[in-house]
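Heads up, one of the protein chains got dropped from this complex, but the rest are sitting where they should.
Our next item is subunit A:
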Amino acid sequence: MTATKIAAATAGGDSGTTNAAGQPTATGATGTPLLTVADLQIELITEAGVIRTVDGITFTIHRGETVTIIGESGSGKSTTAMGILRLLPPGLAVISGTVQFQGVDVIAEPRAIEKIRGRTVSLIPQDPMTALSPVHTIGRQLVEAVRLRRPELSRAAATDRAVHLLEQVRIPHPRRQLSSYPYQLSGGMLQRVIIAIALAGEPVLLVADEPTSALDVTVQAGILDLLLDLQENSGVGILMITHDLGVARLVSDRVYVMRDGRFVESGEVEQVVGEPRDDYTRALLAAVPTLGSWDEDPDAGAAAPAGRSATASAETGETR
């Protein structure tokens, strides 16, 4: 846990009482929120009929904050992430409510998202193995992302920036990796490349949709550690989507427990884990076989075993 995060968590803890709707009445951060979601509803049109996947959720993310939505498969958490980014197929998803990125409402003005994606907000997807085009080199995709954000850069300057980004996500021999194809890298390395591509847009908010679910436990800790370091250095806000309590405990400032499209409980991470109020949260916590004592200073090494046990239990319920 970083110093900033502890400070933010403490500040949030002082004022973070929750109301009946499960919303924190105040947060420790100030200024225009990076993301404001209010009464978001998403209905998916399927063969079986219209399904309300997300049913009136509300939350905000401020600079430097990590907000986690935790829930089981089908709870609507990934749909929330994709809906916020307007990445759901337009003909198959009906979205209503408010989603504002630094004040710009992308529900009211759907085309506004095109200027926001890759600039204000970047996505870190679930499965790094399928998240890059298999027939293009990593360098091509990374340099493309760099030049999309900074069209004024020459090819050489963009390549230098790409190398710098790969260094930032701690990829060894970054210049050499530029000519690699995705199939030549491990899942953990690919997720680092994808984070580098996400950072190429110089976003103020990262949407991480189960960023570690497809990775080995040992690799998971490294990726989460990297995200926290990036956040400490740049103050980027993170919306973390996970089913993994270990991940949620490690990274979150605030946690929203989602079930059937609604938030059943929310609050500071210690409070939700330590004194769950909702039966579903208790059930979720009970599903973790060995929940160790809550450590105020979990480093990456200490977090790994917790992450493993949580993953193991949650995966039994996952039908992904």
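Observations on the model:
Operating definition for what follows: contacts are C-beta pairs under 8 Å (C-beta built on N, C-alpha and C of every residue); 3 or more make two chains touch, one makes a residue touch a chain; residues count from 1.
One rule holds for everything that comes next: contacts and distances are computed from a predicted model.
Missing from the rendering is one chain, named in UniProt as "Peptide ABC transporter permease" (options: "Peptide ABC transporter permease", "Cytochrome ubiquinol oxidase subunit I", "Phenylalanine--tRNA ligase alpha subunit" or "Deoxyribose-phosphate aldolase"). Of the options A:Ala131, A:Ala162, A:Leu205 or A:Val272, the residue whose C-beta touches the omitted chain is A:Ala131. Touching the chain that is not shown, out of A:Asp39, A:Glu114, A:Asp216 or A:Asp279: A:Glu114 (per the contact rule at the top). The missing chain, though absent from the display, is touched by one residue of A:Leu44, A:Ile57 or A:Leu123; that residue is A:Leu123. Residues of subunit A in contact with the chain left out of this view: 82, 85, 87, 89, 91, 114, 117-119, 122-123, 125-127, 130-137, 141, 144-145, 148-149, 181, 183, 194, 197-198, 200-201.
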